[in-house]
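To keep things clear, I will list the structure first and then write my remarks on it.
A single protein chain has been omitted; all remaining protein chains appear in their positions.
Up next, chain A:
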Amino acid sequence: MGDLKLPEINYGALSPMLILFGAACLGVLLEAVLPRGRRHGVQLTLALASLVAALAAVILTRNTRVVTIGGAVAIDGPTVFLWGSILLLGVVSMLLIGERAVEAGGAFVSQAAITVGSDKDLKQAGGQPGATEVYPLTIFSIGGMLLFVAANDLLTMFVALEVLSLPLYLLCALARRRRLLSQEAALKYFLLGSYASAFFLFGVALIYGFAGAVDLASIHAAVADPQRNEVLLFGGLALVAIGLLFKGAAAPFHVWTPDVYQGAPTPITALMAACTKVAAFGALLRILYVAFDGVRWDFQPVLGVIAILTMLIGAVLAVTQTDMKRLLAYSSIANAGYLLVGVLALNKEGLSSTMFYLVAYGFSVLAAFGIVSLVRDAEGEATHLSRWAGLGRKSPLYAGVFSFIMLAFAGIPLTSGFTSKFAVFGAAIDGGQTWLVIVGVITSMVLAFPYLRVIVMMWLSEPGESTPTVSIPGFLTSAALVIGVIVTLALGVIPAPLLDLTNDAAQFVR
């Protein structure tokens, strides 16, 4: 018993996660002690401050390269870069979450337990201040994402997966309006998410059976050993990958995405589209590049087929969508396909271009959902496409911003959408995956149709009586929009600095 050694813990390197988890616990505490009226201001400040502090900690420890707490967490180039990306995107998401000027009381229900359609429900929808539990929940989720991309063994990764998912399931249920849709979305997300987690866990068990360990370095070593049972290896790899592809919304594990994106409160949808995507693909990159590097030729074709299926389903189904949030959901699915193309390049450029894509897409999608949250009528957000007809005449500025973001999604030059697609496709061609790039380009053309149709609707149609007005955004949403648009433009015009950064960061430790 005497030689039980405590694992060495590098608190400095872990500080971003510690700050977030600490702040989230503090937030829960404040929820209990603060009077209702003051909670919003304090919680929002705390949440933003903790994200900024964590970001500062990431920047301060940016040169740390270490595997710590007994090999559970790896801090390396991709970790630091993805942490920075998640935190930056998290700050912008938090701005959208904290907005209360657009709708009285904010986008969230005041008490989740109120029966839908009851008098109390009507009263809360009329402007009671929204639940402030969303702030600690969001911070917990973002903290889970940080752990997810840094996890160096499969069990830590599973824990992180649950830490990031459980708050999201809750957050999805908290929409102020259309609460049945919201609750349905949350339940679906929860059920299917648990289902996927079970697959993941089963995969971990198989891998353990194969390698006798769950840390990535041991798995890497075991993969190189020809004596082991490869059925366990590939069964495990498939199931673990499925768990991650579910979070990243790759076909055929994407089915939850449109329903959940549509039902969840729009700021939470934005958070999922931006941050969760970074986390899911960050973890997928780590597992494929670090642990299963040795069997890359075996998983590449299977995941390649999944990438093609994802791009096709996302692009083709986006064509007939009539709801803006569902359209963006399918666009997000297609983008998961493009990200997979980058991942499957399986070279340094693949890693760096995927990370670049995650940042570029994250900021654009945040701005897109920011606009969606503004286009509304007395019933709340007007998300049906037909309601957007003629928006360009009524609110040229916001229609212009949305058009710009749509052009970025379509991959028009001078936007980040072009440079990021160019980067992942270039990497994939270098990696010998030309077949994926061909499908990628074709589906990009298909996708251009729904994006451009939105632009045509907004600018070339006469505004009808049902065209909603665009609410004047508060400071927080304006800040989020400005950041989203500037980053989308800047990465399109001068992508070099970020590309250099991702290149420097593209080195895992094992």
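The definition used in the following text is that a residue touches a chain if its C-beta (ideal position, glycine included) is under 8 Å from a C-beta of that chain, and two chains touch if they have at least 3 such contacts; residues count from 1.
Everything that follows uses one rule, which is that contacts and distances are computed from a predicted model.
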item: UniProt protein name of the chain not shown, from "Biotin/lipoyl-binding protein", "ATP synthase subunit b", "Sugar ABC transporter permease" or "NADH-quinone oxidoreductase subunit L"; value: "NADH-quinone oxidoreductase subunit L"
item: Which residue of A:A241, A:V343 or A:M458 touches the chain not shown here; value: A:A241
item: Contact partner of the left-out chain, one of A:I69, A:L192, A:V482 or A:V509; value: A:L192
item: Residue of A:F148, A:Y261, A:F299 or A:F508 touching the missing chain in the full complex; value: A:F299
item: Among A:A56, A:A205, A:I429 or A:V446, residue touching the chain not depicted; value: A:V446
item: Interface residues of chain A (partner: the chain not displayed); value: 187-188, 191-192, 195-196, 199, 230-231, 234-235, 237-239, 241-242, 246, 251-253, 255-256, 258-259, 298-299, 301-302, 305-306, 313, 316-320, 446, 449
